[in-house]
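This is the structure I want to talk about, given as structure tokens.
One protein chain is absent from this view; the other protein chains keep their places.
Let's look at chain A:
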Amino acid sequence: MTTPPAVRVRGLTKTYGTVRAVQGIDLDVEQGETLALLGPNGAGKSTTVEILEGYRDRTAGDVSVLGVDPGRGGVAWKARLGIVLQTSSETPAVTVREQVAHFAALYPRPRDVDEVVQAVGLTAQAGMLVRNLSGGQRRRVDVALGIVGNPELVFLDEPTTGFDPEARRSFWDLVRGLKDDGTTIVLTTHYLDEAAQLGDRAAVIAQGRLLEVDRVDRIGGPDARTPIVRWTHDGRPRSERTREPGLLVARLVAETGREPDDLEIVRPSLEDVYLDMVATATAAAADDAAVADDHQPARTETAA
């Protein structure tokens, strides 16, 4: 398959004054793929996404979204995108259905309005004014507005913040439906289980740099996923990382002749892997800054 990627980023850099928010990111998102974009707050994630969406200028680098430079994307380009922004506080005095129908009317080939309202689970609230909805329900309107234009590429920026677990599950089903339709999805999220559920690949951004991008079940490398065996021996907690946890447990049992206390075998989750990666990156950046400070005390390097 040689279709060009839906999103292609090379050497993306963004500086705000002296703050280097994004420092040379390279990234591809293939057509039809769901990429989960992970990273702590202020890591440069939102800046990156907003540059891709055409909201922000970049300082340097090449960016192509659906074959178009987002800095010059016109209405024809926007008609192919769906954007669910991180926050919105607007309280339009229109009903859910009116709002979705109005946004549908802006696009050349919209989805069916009632189907979209149903897909986000708001059929019962279709006649209610948007400003009278709860926060989670409003978030679902945001999602409806992002997908009603039948986009080729959807940006979901922390879409399920404020959802209850049930709403989150049904939202995941909705996203899977979009994936099945061949929609390319860039998902920013703080919920690692969400990234694991929906993402084909995950990209981790910290300190304005791309730490790694790989399949969700491979990211961090094989070592990061080595199971951990924990047990208690002589009242002291013990743990050991091994690729052969079964053999280790068998050995423990053979040595002591009894069941080990508090035994558990843990395979690091995406969340564990992610937290490790971010902690390492943050520590490394702190070391760099310390070294830099030794040489040039006046330098200010603030991680945005």
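Heads up, the rule we're going with is that a contact is a pair of C-beta atoms (placed from the backbone, for glycine too) under 8 Å apart; a residue touches a chain by one contact, two chains touch by 3 or more; residues count from 1.
Just so it is clear, contacts and distances are computed from a predicted model.
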Quiz prompt | Hidden chain of the complex, named as in its UniProt record, picked from "YifB family Mg chelatase-like AAA ATPase", "Transport permease protein", "PTS system IIB component (Fru family)" or "Cystathionine beta-lyase/cystathionine gamma-synthase" | solution = "Transport permease protein"
Quiz item: Which residue, A:R169, A:R215 or A:R267, contacts the hidden chain when the whole complex is considered?
Solution: A:R215
Quiz prompt | Residue among A:T18, A:N41 or A:S89 touching the omitted chain | solution = A:S89
Practice problem: Name, in rising order, the residues on chain A that touch the hidden chain in the full complex. | Solution: 1, 3, 16, 26-28, 30-33, 47, 53-57, 75-76, 78-81, 83, 85, 87-94, 98, 102-103, 105-109, 129, 145, 149, 152, 179-182, 184, 200-201, 209-215, 218
